[in-house]
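Omission of a single protein chain aside, the complex is shown with its protein chains in their original locations.
Read from first to last, the chains carry the letters A and B; within each, the first residue is number 1.
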Amino acid sequence: MSGSVLLKQVREAILAPPTIFPWSDDKASIGPGGIANLELQQMPVGFNLAHIPATPHFQSGVGQFACGTPKSIARPLEEEVYDVLADAKIKTRLIGNHIPRDWQVRLFGQLDRLHDIEEWELGDRPMRKESYHTFLSVILSVRPSVRPGLGLSHKGDLLGTWGEPHDRITLEFMPSARLRWTIASTSDGQLVRSAGDAPASDLEKYLAPFDPAHWWHRSAER
Amino acid sequence: MGSSLSENVQTYSRPPITEAVVEFRCKTIINDGLLSKVNKRFAGTYPSGTTVPVPKFHVHVDNRTGAATSSVSNTNAYRRSAHDEHDILLINPNSLVVAQSAPYPGWDKFFERVRHDLRIWREAGVTLELGRIGMRYINRIDIPDTAPVINPADYLKMSLAAPEELGPTISYATNGNFALSDLQSNLQINSGVFLPPPVPGYLSLLLDFDIGRELEVPQSEDDIISLLISLRHEKNRIFELIVTDKARELFK
Partner (left out) sequence: MPSVNIPDEHHILRYAKRRDLRTVVDTDENEIVIGLARDAFKLRDDETTLSVTWIEYFQGDFSEQKVGAVKAFRPTFTSSAKPPYPGAFGVGLVGDTKLAADSYGHKIRILHEPDNNPGHSAVHRIPRDHDDLFEKLATEVFADFFLNSEIS
């Protein structure tokens, strides 16, 4: 093959639409009786595990099947749970450079145990992905050295608790980067409770009066 | 651009790779039965898995009457994973995708898995002609957001050129296509600023390489491996051309 022909083929390949994310693979055939059968197959597109926000150029290529299927397709609970856990672990790995490795490993174990569906009842929902995203953003802001104990609300919002039985804070991680907190502490034998909700970005501001570092970092002195 | 097969590859203690992927794409579709068999073959290596329904649309047009009817059926793709989503495999109707999430374990470990999975795929019965072999490396460079102004061009030689009068670039996204004639391949590079920043207190830059060959795609295992090694070396060479010393300091 001559160099000029090869270059022409390479140029044609470049000018073709981005092919690493195929959208469709259609083939047409003429069947019996002159009926044309056109088969269109919608391929799972992309494997962009990072779900990088799309620019107009690679809008069609941003993977939505790497971690699941369109919401329009009803799926068994086990598959929903698989999706949610896969998304959570991949999202955690993406910022893994900023979280201690053993912290991550233990966190994954907590998430798995939290999603043991054997004792779930009808209507129990797995963790909402958006709730976990809020959780990660708070972890990255606060950088607690202590892992939280985890729970799940009926709706599927992750709950994280730090502290001890008589002095603890529970954060409810809601979608859209919002938080709800409840604090319970015993002072002079009296239980004192406080609660609030705010954008996650304002968490430190609202918690400042409670010296939250003593929950996030066990060794911190009050 | 030429390619080098030198083993003097720059390695970093904290590589900025968030995702590494190799795709083997067939020219035609693998039948459902074989795809299911392939999925079962990989269950030992990738114990977690899920089925991904893929709608298949059929449009029937009677070219005598012009009447059209349509129907939808489902085929399946499969997603498998191991080690808490560190190792991922997508078994698609026309491709096998071997993916690695962070932390990147290094080329040797990743490549060993790619080779192994390719072999298993073929031994399971996928002997269709390959139409594309591709590799994708997504890098995210996290820059501590401590300076009043961070200029992406100080970290990447592929960013946005704009008149100084416009002031600092708040965000950008670029895409470039390049021919790698020696490898009969093409390269797409995506670069940009992550918005919103994934890590508070950091500005994050994307450097995403998508390198693939669709011309005279090798079919034998030896030739495929040889191509992947060449693509990887070329990708590394280009990465080193694009990142600056200031960026390198962040991943040493």
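The rule is simple: contacts are C-beta pairs under 8 Å (C-beta built on N, C-alpha and C of every residue); 3 or more make two chains touch, one makes a residue touch a chain.
Computed from a predicted model, the values in this text were never measured in an experiment.
Student: According to the contact rule at the top, which chains on display are touched by the left-out chain?
Tutor: By the stated touch criterion, the chain not on view contacts A.
Student: Out of A:159, A:179 or A:200, point to the residue that touches the absent chain in the complete complex.
Tutor: Looking across A:159, A:179 or A:200, the contact with the absent chain belongs to A:159.
Student: In terms of residues, what is the contact footprint of the unshown chain on chain A?
Tutor: Chain A touches the chain not shown through residues 106, 110, 113-114, 116, 118-124, 146-154, 159, 161-165, 168, 170, 182, 184, 191, 193, 195, 218.
The criterion applied here is as follows: only the chains that are shown with their structure count from here on.
Student: Over in the complex, which chain A residues touch chain B? Could you list them?
Tutor: The touching residues are 6-7, 9-11, 13-14, 18-20, 22, 25, 33-44, 47-50, 52-53, 55, 57-58, 65-69, 73, 79, 82-83, 85-86, 89-90, 93-98, 105, 108, 137, 140-141.
Student: With touch defined as at the start, can you tell me which chain B residues reach chain A in the complex?
Tutor: 14, 18-19, 21, 23, 25, 29, 48-64, 75, 77, 79, 81, 84-86, 88, 90, 92-94, 97, 99, 101-103, 132, 134, 136, 138, 140, 142, 173, 175, 177-179, 181, 184, 186, 188, 190, 192, 194-195, 198-201, 206, 208, 210, 212, 214-215
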